[in-house]
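Remarks on the structure that follows.
Only a single protein chain was left out; the remaining protein chains are all shown in position.
As written, the chains take the letters A and B, and residue 1 is the first residue of each chain.
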Amino acid sequence: MADQAQAKAEQGAALAVSIPQTIDLRKRPRIGESIIQTVLFICGFISIFTTIGIVYVLFQESLSFFADPAVTLFEFFTGTVWQPRIGEFGILPLLNATLVISSIAMLVAVPLGLGMAIYLSEYASERARAILKPVIELLAGIPTVVYGYFALTFVTPILRGIFGNDVVSVYNMLSAGMVVGVLITPIIATLSEDALSAVPGSLRQASFGLGSTRWETAIKVVVPAALSGIFAGGIVAMSRAVGETMVVALAAGASPNLTWNPFEPAETMTGHIARISGGDLSYGSIDYRSIFAIGLVLFFITLALNIASRRIVRRFREVYD
Amino acid sequence: MSTTTMNDSKYAIETRAMNIYYGAFRAVKDVTFSIERNKITALIGPSGCGKSTVLRSFNRMNDLIPGARTEGEVLYHGQNLYDPDVDAVQVRRQIGMVFQKPNPFPKSIYDNIAYGPRINGWKGTRAEMDELVERALVGAALWDEVKDKLNQSGLSLSGGQQQRLCIARAIAVQPEVILMDEPCSALDPISTLKIEELMLELRQRYTIVIVTHNMQQAARVSDYTAFFLMDKEDRAGELVEYDVTSKVFQNPADKRTEEYVSGRFG
Partner (left out) sequence: MSTESLRPERQSIGSLPEGEAARQNVSSRQRRGKIWQGILLACTIFGIIILLMLAYNIVNDAFGGIGVQYAVEEEDLTDGRPLEELSQAELIAILETNLRSRVLKNLERERPLAERSREELIDIINDEIIKPEVVAVYSLSEFLFDRPTIEAELRKSHPRAEIEFKSWLSWDFIVTPMSSNPVEAGIRTAILGTLYLLWLTMLISFPLGVGAAIYLEEYKNDKPFDERIPAGRWMNNAIQRSAGLIETNIYNLSGVPSIIYGILGLAIFVRALEQFTSGAVFGYADPTTANGRTILSAALTMSLLVLPVVIISSQEAIRAVPGSMRQASYGLGATKWQTVWKIVLPNAMPGILTGTILSISRAIGETAPLIVIGASTFIVTDPTSLFSKFTVLPLQIYNWTSRPQPEFRAIAAAGIIVLLVLLLSLNAAAILLRNYLRSKRVST
């Protein structure tokens, strides 16, 4: 038996016959590998084309928008009326509505999301986490159009019930803002929780060792240590709120309106783009071009927010590892 | 560049003034030595002195580390492995490697062995492949333990068996040299003993270079021993002494070697 095995092993050398066995180490062109590498590179490069495409399209159509005699760049950024029908193209009402709604959303989402994050990372037992995490994921996974439905058919009636039908309009910024807040809460909750759980346990132990309560440890040690991550998460959420379309299109009304009153209807940038393009657009009309100009403003706001959040994470990340 | 299929030199690998860098950091400096064929050469030295770095330079595994760079020459069959014309894939086909932690693929035992021949353009019938797999496993002293479960996952084996599977996998492509980086450090003493016996057997057909922290192991299995040490000033590893194993352990020329092998630092 053993001899047989030995014999087999001896034959080992003979095995190699059909494996190419020259000791030529020179490179030979591997065409296949090069083609594959090129194809993969192009796959990656498509994302760059996408960005170039977005920037090009937005700029090009915006240029022809501003070339129209009815519009001037100055009027666009300072005008307080957006009424394409009478040739008024001031973006301020749209920008203002976006701002009001995003601010309401942040007012809802920051305390709520941060509360969830601190509870999950500092207090919750494994069992509680197993229940709560899916809840947050579920909230994050619900399509925005459903949130829009919720705002219009559930939240608005409640608000009107509380403040009175003559105070709160059927379409209003408050309802839209609150629901956008719910929609971005999971973003703040997950990103903040990631930041909080990245704080090393030794820091918490040090705090407990000095006689701190759990709350004091959380709020005076862990949260400050994770602040940059929390802040970055807040900015990402803000950018989501600014770009959110469906909730505002359904619940915030369809008329550009420069007002701070959250009970009034006012159309946001995204809402306006959706409404204008939802109708029958004739290409080349000034309405058609105006959505590109609004899109450009929207693109730069969200891009700036995203870059800011990335900077913050980068700048403060290496503190604990 | 000459193409040699026969090589009458008694050395399998020769290095000349080899320097290896990780980015700006020089990890290994001025290493010149020759590894004799069909012998076991052990690389020893304290942690961080560059043993693994040197070992990986023999089959260009360092290429896979971003920023790693090798200067000087590593000669194999008279060709400098770092010559721009040389293809790393061809090199690794000739100079196989066994790693510190057993790393079988999450495939069946059979497919683990067959992987190497298949990617290297092996042609043959299913029966021939069965034969090849069997011989590789016999060669790695694993056949009797796994012959009834060749279709089970390689990961279902014990640590020692996994490591022998990795050795079988390496010899299935019939390399000339096998590099082993602390192949037993993750194993229990009995598995270690089996691998050591296996190395002594494999020596008849292969040139083996092994990195180990275990002095007894180096003394037991190797024919030659190279002792590396980190230079205190620039933290670069250098070759302090290289000789027949018995000489290095019993009558070292360098005082630092003596201190190390007698366990005074490390």
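For this structure, a couple of remarks:
Rule of thumb we're sticking to: a residue touches a chain if its C-beta (ideal position, glycine included) is under 8 Å from a C-beta of that chain, and two chains touch if they have at least 3 such contacts.
Everything quoted here is computed from the prediction, not taken from an experiment.
Residue A:Gly53 is the one among A:Gly53, A:Gly87 or A:Pro200 that touches the chain missing from this view.
Which of B:Met18, B:Leu43 or B:Val173 touches the hidden chain is settled by the complete complex: it is B:Val173.
Of the candidate positions A:Ile23, A:Leu139, A:Leu203 or A:Leu227, contact with the unshown chain belongs to A:Leu139. The omitted chain makes contact with just one of the residues A:Leu159, A:Val199 or A:Leu298: A:Leu298. Touching the missing chain, out of B:Arg92, B:Arg135, B:Arg164 or B:Lys194, is residue B:Arg92.
If you put the missing chain back, the residues of chain A touching it would be 30, 32-34, 36-37, 39-48, 50-51, 53-54, 57-58, 61, 111-112, 114-116, 118-120, 123-124, 132, 135-136, 138-139, 141-146, 148-150, 152-154, 182, 185, 189, 211, 213-216, 219, 236, 239-240, 242-246, 249-250, 270, 273-274, 277-278, 281, 283, 291-292, 295, 298-299, 302-303, 305-307, 310. One chain of the complex is left out; on chain B, the residues touching it are 59, 61, 64, 66, 84, 89-90, 92-94, 96-99, 101, 103-108, 115-116, 119-120, 151, 153, 155, 166, 169-170, 173.
Operating definition for what follows: only the chains that are shown with their structure count from here on.
Chain A and chain B have Cα centroids separated by 50 Å. Those residues of chain B whose C-beta lies close enough to touch chain A in the complex are 1, 3-5, 7, 76-77, 79, 81, 85-87, 90-91, 94, 117, 120-124, 128, 131-132, 134-136, 138-139, 143-144, 171, 173-174, 176, 201, 205. Chain A makes touch with chain B in their complex at residues 5, 8-9, 11-13, 15-16, 18-28.
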